[in-house]
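Everything below concerns the one structure shown next.
Just one protein chain is left out here, and the rest sit where they should.
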Amino acid sequence: MLDMLKSVFSNLSRKPVTRMYPYEERKPFDINRGHLENNIDECIFCGMCQRVCPSNCIKVDRKTSVWEYNPFECVLCGVCVEKCPKKCLKLDVHYRSCTDKKYNIHLEKHDDSEKAGA
Amino acid sequence: MSDKSTIPFGPQHPVLPEPIHLKLVVEDEKVVEAYPAFGFVHRGLETLAQKKDFNQMVYVVERVCGICSCMHGQDYCEAIEELMGVQVPVRAEYLRTIWAELHRIHSHLLWLGLFADAFGFENLFMQTWKIREKIMDILEATSGNRVIISVNIVGGVRKDINSEQAKWILKELDDVEEQLKDINDVVMNNYTVKERTVGIGVLTKEEAYELGATGPMAKGSGVDLDLRTTGYAAYKYLDFEPIVEKDGDSYARNLVRMREIFQSIDLIRQALSKMPEGDINVPVKGNPPAGEVISRLEQSRGEVVYYIKSNGTKFLDRLRIRTPTFANIPALLKILPGSQLQDVPVLILTIDPCISCTER
């Protein structure tokens, strides 16, 4: 029984090991794979990301310049980011916030580079 | 007066983190027969190999198991590399070893917590998971994800550990080791723990060998089989002895796992100090040639066997995964009959079941 005493006393004097989320958030690590973002202005719609993605959640249409992405099927492996020739894909360290509806990210490039979310 | 009755156990049960169903035929409080049923989380991942190309499959096999995911990826990559004759850089071998050992630590700690929870020792559950959090942080800081770290690719690894991170990892490991030593005394000498584990579920050496048990299950019974001694990845450069206990009861299996955690910490220290500089992956061109290959490695739960048949295209013909839990099921069915009903959760958890693995 006495074996535990050391832990007991150190736990008494230590700060709690848990955090009061959501008032206090942990700073994410630099290489955290939070969510995927595409800088559509740079994208050339080569379709590389669509070909390498293991979960087939990216759809690229070269003709209409549409890049569509289903964030709920993405497994955040980051292969698309590595393989993108223009380096316009990026994994942000913050997680996508939770939602009660599924949605697709729909990005289009027009001459005036208009961005549309859906 | 002995009436037999059948008790369904699982798939939803307070002590089971995963869905396994057992039909227990009991006579009073004594289990006389046990029939398992799986398949609640069968995902058909083996069949998926015929639909995804071999590079994409790395990320799929990692999802066979949520706990030793890194080692599944590693084994799969080693199989494909052997088929294609790719030699991965030495640094990549070391990195794979480090991540695999980190996974072993966190898997054993997770198991210890759940095991303590199974017989109502919830304080221990809390303590081990507190320690485990440090390992998860190391995984997150080095790879970007906590569990499914996706670092292995055919030809090497994707992420590197720089010297600053290495220093930080060593510091954290010291901390982990110190805290674990406290817990070790509690787990191994505590009256409650001993009462619930010593002499429970004895599997003799002959039975363990005959039933094809692997991992801590076999090592706890004195079968001296640890695939790491065959020297895959960087284990050929490291110094270690497989950990074996003689008694074959639940306590011995505990002891094996506990000691393996300390061994893994030591292996990571060795690997970090011996790791050479260099590339972390080599480019792989073309498709795997037609052929069949079997690749094995030692996971936290035992020996995993990957069988791959390739036909020369980018899709594999057949991928078959024999996971360690699957090999330990016959041993579980052997130790269940004759046990008391209240020991069933303890016995199930002592094989460290990973049901998702078993079903793939």
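Structure notes:
Labels for the chains are A and B, by order of writing; each one numbers its residues from 1.
In this section, contacts are C-beta pairs under 8 Å (C-beta built on N, C-alpha and C of every residue); 3 or more make two chains touch, one makes a residue touch a chain.
In this text, contacts and distances are computed from a predicted model.
Missing chain, UniProt protein name, picked from "Light-independent protochlorophyllide reductase subunit B", "NADH:ubiquinone oxidoreductase subunit C", "Ferrous iron transport protein A" or "ABC transporter ATP-binding protein": "NADH:ubiquinone oxidoreductase subunit C". Within the set B:K30, B:K51, B:K167 or B:K181, the residue that contacts the chain not displayed is B:K51. The chain that is not drawn here is touched, among residues B:A92, B:L109 or B:L211, by B:L211.
Not every partner is drawn; the one left out touches chain B at residues 35-40, 42, 44, 46-47, 51-53, 56, 82-83, 209-212, 225, 227, 229-230, 291-296, 303, 305, 307, 309, 317-318, 320, 322, 326-327, 329-331, 359.
What we mean here is this: only the chains that are shown with their structure count from here on.
In whole angstrom, the spacing between the mean C-alpha positions of chain A and chain B is 28. The residues of chain B lying in touch with chain A in their complex are 52, 55-60, 63, 127, 130, 133, 140-145, 148, 150, 158-159, 182-183, 185-186, 189-190. On the side of chain A, the complex with chain B involves touching residues 3-4, 6-7, 17, 29, 31-33, 52-55, 75-79, 82, 91.
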